[in-house]
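Every protein chain except one is present and positioned as in the full complex.
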Amino acid sequence: MSATVQTLEAMERPPVTMTSRLEGELLEVSMGPQHPSTHGVFRMNVALEGEIVRKLKPVFGYLHRNHEQIGEHTTYLGSMPYTDRLDYFCSMTNNWAYALSVEKLAAIEVPERAQYLRVILAELTRLQNHASLLGFLLSDMGAWGTPLMYAFREREKILDLFESLSGARMMCDYMRFGGCRVDASDEWLAAAKKIVDRFPKFLDEFGELILGNEIVIARTQNVGRLSADLAVSAGITGPMLRACGVNYDVRKVDGYGFYPRFKFRIPLGEHGDTYDRLMMRALEMRESVEILKQALALIQPGPILNSKVKIRAFRPPVGEAYGRIEAPKGELGFYLISDGGPNPYRYRVRPPSFINLTILEDMCLGHVVADVMVILGSVDIVMGEVDR
Amino acid sequence: MSEIDEKLRTELQRQGIWVTSMQELYNWGRKNSIWPLQFGLACCAIEMIATAASRYDIARFGGEVFRPSPRQADLMIVAGTVTKKMAPQIVRLYNQMADPKYVIAMGACAISGGPFKQGYNVLKGIDRYIPVDVYIPGCPPRPEALLHAFMELQRKIDGQKLTGTDKAEFLKPEQLSEFPVPKFGEHDLEPPANRDVFQPPKLERV
Partner (left out) sequence: MELLEQIKARIESSVPGAKTDIVPNGTPSQQHSLLIDNAHALAVAHFLRDDPTLRLDFCSNVTGVDWLDRVVKKTIKIKTVVDGFEKEVDQTTEEKIPGYLEAVYHLYSMAHKHGPVIIRMRTEGRAKCAPLPSLTPVWRSAEFQEREIFDLYGIRFDGHPDLRRILMWDEFEDYPMRKDYVQPDDFEWEPTPHDEVLARAKQHYTARPELDGAEKITSHSDVATPDK
């Protein structure tokens, strides 16, 4: 081993030039469904030449629990708790996307305080989702434990907020058509403000721990590059799309909720590699903190639920609606067809992490098998949403 | 290896002499080093990770060594919805674990299918194919509930006898430690349940 310190430029190696000693001989490996780094029960059938990935086919369905069919058999309100279990890290944003679609379907107005509460909870969700993701990603790279412990320490604080508001840590079931279920007390808002104010300190600490780390840079820069054209064509959304430099954030494009009232920036990447995807999450958390500060300052007392909405025996008019929001994983949409009955005729979820996996093979080809886990980790999937 | 008289033992302990039996020593070691299989299925897996993470810290009970390989694991925490597509893999993983092995069914889905019971691809409880030691209700159960289940399991291990007619099941040579893996059928898993393990509850009316 030479003692010279390598510069970061020298460490950026294009992995495609690596040659295999087992040329032409392919080894088929099934990774998953039980695998510590597949983020659940995801499976990939990989054909390897030596250590280099030549073919990769994802296999889904190990957590296909028929969310859509159950949604067609229950009432509109009855599906709300089920949406919690789609992307089980982000129950609040799932609730919001579903509530938004039904509100589109039946033209329901949402009171001002509820809109602010929704923004606050969605951004808190984004904070805890991105923090946990960075922890998991580092775990995939072999940093067992430590970064995840830091991330989960922060996550628990936010979960405490969710719990004191909605009664559940993860499955909040908080939003309703035309508002929210329970009001936040002044003490709750003060506690949220305290956590939000302290969050940048955690981000500094966490960023110092991982983002400048040489091993992280060596494992992520130039790994799993994705071009902007392919990303757009493959319907990639969320931080993964913006890491390719495409400026598309549903919060800005659709301006749903009260997002047009807040000042925030959309971080954009340049290279579309794993490092950029990682940085997108780190930067988005900073912007979320900004939104949260503004929202917590602007929120005023008022009603939280549109009193004209029928909670029971709710029957929207015949027709259909597609509503979407910017969930932490990407564009989360709900497509509902109503036949005038108490339950939807068709209930469809547009799952961002499922569609973001479309180009997994394209990103992994030519990389060594250890990079597959890092690339998969940077996609940010949750199986509850992938398989539904 | 007979049981020591409880009074005699406390008397000896008072005088600084620690007397134990082989069985107690063995169970003490086993119950404080339960290695769970690192294996999550759904939402409950996140609570399982939270249990292992900083705040709840399952290491206090000797259970922090999550093993990715079933060969090294003592405990399978079935954390989440078991789908019909996943059920054969779970039985296979269970078969690969070395005896003595234990199963915690974590959450409503692993117990009975839970909220997703009506789903066509959802197995209505993992106990249709493998025996379960501890059931924890909840959707998902809180980390404290998982810790409680863990302590219940420790209590169970502590009570297992090594000899005699009432010795632990896994020590009996005739006891099965492998279970048939269900096959993918055209409409359902075949068979839909292992009748040796699972007896459906009878419909009872009061």
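A and B label the chains in the order they appear, each numbered from 1.
One rule holds for everything that comes next: a residue touches a chain if its C-beta (ideal position, glycine included) is under 8 Å from a C-beta of that chain, and two chains touch if they have at least 3 such contacts.
All figures in this text were calculated on a predicted structure; none of them were measured in a lab.
**Student:** Any idea which of A:G61, A:P81 or A:P111 touches the chain not displayed?
**Tutor:** A:G61
**Student:** For the chain left out of this view, which of A:K201, A:K263 or A:R312 touches it?
**Tutor:** Counting the whole complex, the residue in contact with the absent chain is A:R312.
**Student:** For chain B, which positions touch the chain that isn't shown here?
**Tutor:** Against the missing chain, chain B presents residues 84-85, 112, 117-118, 120-121, 124-125, 184-188, 192-193, 200-205.
**Student:** Need a quick check: the contact residues on chain A for the chain that isn't drawn.
**Tutor:** Interface residues of chain A facing the absent chain: 60-61, 64, 66, 68-69, 104-107, 230, 232-237, 246, 248, 253, 312-313, 316-324, 331, 333, 335, 337-338, 345-346, 348, 350, 354-355, 357-359, 387.
Throughout what follows, only the chains that are shown with their structure count from here on.
**Student:** Go ahead and note the Å separation of the Cα centroids belonging to chain A and chain B.
**Tutor:** That pair's centroid distance is 32 Å.
**Student:** Can you check the complex and tell me which residues of chain A touch chain B?
**Tutor:** 33-36, 40-41, 61-67, 69-70, 73, 81-82, 85, 88-89, 148-150, 152-153, 155-156, 169-171, 383-384, 387
**Student:** Which residues of chain B touch chain A in the complex?
**Tutor:** 38-43, 45-47, 49-50, 53-55, 68, 70, 80-81, 83, 85-86, 89, 93, 109, 115-116, 118-122, 139-140, 142
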